[in-house]
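I'd like to ask you about the structure that follows.
Excluded from the complex is one protein chain; the other protein chains are retained at their positions.
Chain naming follows the written order as A, B and C, and within any one chain the residues start at number 1.
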Amino acid sequence: MDIEEKEIAFSTVPFGPQHPASGHFHALLKVEGERVHELEPHPGYLHRGFEKLMEYRVHPQNCVLVDRADVLDPFSCELGYANAIEKTAGLEIPERGRYIRTIMAELGRILSHMTWIGVLSMVLGFDSANKIAWGDREKILRLNEIATGGRLYPCYLCVGGVRRDISQEFVDETFKALDYLEGQLSFYDYFVFKNETFVMRTEKVGKMSAKEAIDLGATGPNLRACGIDYDIRKDEPYEAYPKVSFNVITRDEGDAYARSLCRRYEIAESISIVRQLLNNLPDGAFRAELSPVWAAPKGESYFCLESARGEKCFHVVSDGSPCPYRVKIRAPSFLHTLSEFPYLAKGSTIADIPAIYWSLDSCPADMDR
Amino acid sequence: MRKMGYLSDKFSRTFTPFGILKNLFRKPMTLQFPYETLPPLEGYRGRHALDLEKCAGCFICSMICPNKAIWPAEFKGRRYPQVNLGKCCWCQLCEEYCPNEAIKLTPHSMMVTMDKESAILGLGEEGFVPRHQ
Amino acid sequence: MINEITSLLKSKFPDSLLNVVSEDKRITLLVKKEELHQILSQLKDTGFNHLSDVTAVDYIDEQEFELIYHLWSHQEKIRAIVKVRIPRESPTVKSVVDLWTGAQMHEREDHELFGINFEGNPNLSPLFLEDWEEIPPFRKDFDTRKYVKEKYYLEEEGYPVAKG
Partner (left out) sequence: MKKLTPKVIKSKGEARAWSFWVINYFTACGFMELLPWVGSGYDMERFGILPVPSPRHADVFIIAGYVTKKAAKRIKMIYDQIPSPKYVLALGSCPMTGGMYWDSYATIKRIDEVIPVDLWIEGCPPKPENIGHGIVMATNVVKGGFEGH
């Protein structure tokens, strides 16, 4: 598909911050007719300088602040920060705390994937699936409210474990919600993923091979859709993942439809993980006893975890004072939007730009931090 | 070229619309907001409540608050913490770090105002008195 | 697998490996600035094909930046962390865009937030902040609370006394 370079009239079309599909991210498209020639990303609308703010706050305050970094999957940020600090201190978390953290991490993954189904179908103009998907995610938010007291931002983690114990009512509500979601998954299969217009809009759109995906730095479902089984829950297991059996979903087409199916089957995996965890939940302490003015010893640690979007790593340098010296959050959406999206947008049409952008499932707040 | 199964697929698709009928008898997914609301949960982190007798005036809560939302205020000759809901992030650190459980977060959370000044929880007899309704 | 890589690196770059720490599935190297690019391309050839992050830490009391490259190899499932110390006055490093295209955006972010110059990076224009005149904000000598107090909080911090 070569474009003769004769006198081609290029025009720039802004895929602006106020576009319903762009979600506060601005990109300039160099367009020839309807064919996108080049895409130039302009992030920065949600940049709050998280890493600078975290250097002024004590660890408990940071645990509360850091889950605002990724808006669609808040619990993975808390998990990453708490584990990174515990690694520098070599702190041991009681067994029940590990199980509760893994349960909440998987519920966060389901919540993020449900939101993603809604946004992708809204972007493709498929409003009924959008309304139903955003109605279904209320069940997970209700679970969040029961367990942690906060709807969207759980503020549930502290260094050394979890701040509250989960009650029996939460366990029963979770089983009910998971059964309901499992039934809904078969409905989504018939209603969204096997829908002809959805397949036509996403098949062979935004296709990248495994080699290109690795070179661009893709992680998470976008990389697994190209056939590489890189899942940190299996490669560098943390929390209670070694005690849980699940399989990593990979497909090998590498286009938007493969990414959608990867995420759809990951919801089913997460549901089975949460069930296994809830069935053999150990009892006992859920939080290590720490003094209120606990300070991490001098040291450095790099902790990676698998968030809903991909590999999220926390690099924490602490110099013995109660505040961390430097925290770096490796956001998965950073490379999804700034290096994969311009690569995939070359040669596609304007109508496919929102489909590609939201099939990469990148959260603008997570990209700008 | 469409595969041969297209015809049987088409045939089975003609009956799917009747599958919609079973949705007629299911409860609507939408919550009719003003008429029915979800019951508040007792663990939800809503507005603050202060117990005047228990409060020792140590202001640990205003030190731990990440948003500087709790400031000292005079009331009947003594200094008590006063919460500005316009700054608070409802993280419950103040309740966790208060040595004698004076400040607590109640599940009540209806907080809508037309002017900014009324976001500050005034001090009254039984602790915090919301200025707006 | 790890000791093969460390022995290979020791043989190839004997003097520039300051210290090597190898735990299970993870290698941490502190290298000299001159040999950085060769070491990274050598690591890429031995299978570290995923660059997960380029981080910078500002050690202000030693007047040095520490650049950290986090690598991951998909085949052997090992992580490599390469650290290099560069002076704080005019921090310039050779860019690694030719090895991994994903590195271009990381370097652009570090350039804007730390002021580190990467030669060879095609586009180092500002990423997050629009018309920013102060020094790069993530450096330790930029105090965000002092900056905010002058710029935004004009009136005093306290609150009116609550009438009894």
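In this section, a contact is a pair of C-beta atoms (placed from the backbone, for glycine too) under 8 Å apart; a residue touches a chain by one contact, two chains touch by 3 or more.
Since we're looking at a predicted model, the values are computed, not measured.
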item	value
Displayed partners of the chain not shown (whole complex)	A, B, C
Per the touch definition above, residue among A:V71, A:L143 or A:I353 touching the missing chain	A:V71
Among C:M1, C:I60 or C:V148, residue touching the chain not depicted	C:V148
Chain not shown: contacting residue from A:G80, A:G118 or A:G160	A:G118
Missing-partner contacts on subunit C, residue numbers	128-130, 134, 137, 142, 144-145, 147-148, 152-153
Absent-chain interface as seen on subunit B, which is shown	29-35, 37-38, 66-68, 84-90, 109-116, 119
Absent-chain interface as seen on subunit A, which is shown	17-20, 24, 44-49, 52-53, 56, 65, 68, 71-72, 115, 118, 130-135, 137-138, 141, 151-153, 365
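To be clear about the criterion, only the chains that are shown with their structure count from here on.
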item	value
Centre-most chain, if every chain is reduced to its averaged C-alpha atoms	A
Separation of subunit A from subunit C, taking each centre as the mean of its C-alpha atoms, in whole Å	23
Rounded Å distance, subunit B centre to subunit C centre (Cα mean)	39
For subunit C, residues contacting two or more additional chains	none
Residues of subunit B engaged with two or more neighbouring chains	none
Subunit C residues touching subunit A - in the complex, by the definition given at the top	25, 49-53, 55, 57-58, 68, 70, 72, 74, 77, 79, 81, 100-106, 109, 127-130, 137-138, 144-145
Complex contact set, residues of subunit A against subunit C	43-44, 47, 49, 51-53, 56, 214-217, 219, 228, 230, 235-236, 302, 304, 311, 313, 315, 317, 325-326, 328, 330, 334-335, 338-339, 368
Residue numbers on subunit A that touch subunit B, as the complex places them	57-58, 60-61, 64-65, 132, 135-136, 142, 145-146, 149-150, 155, 163-164, 190, 292
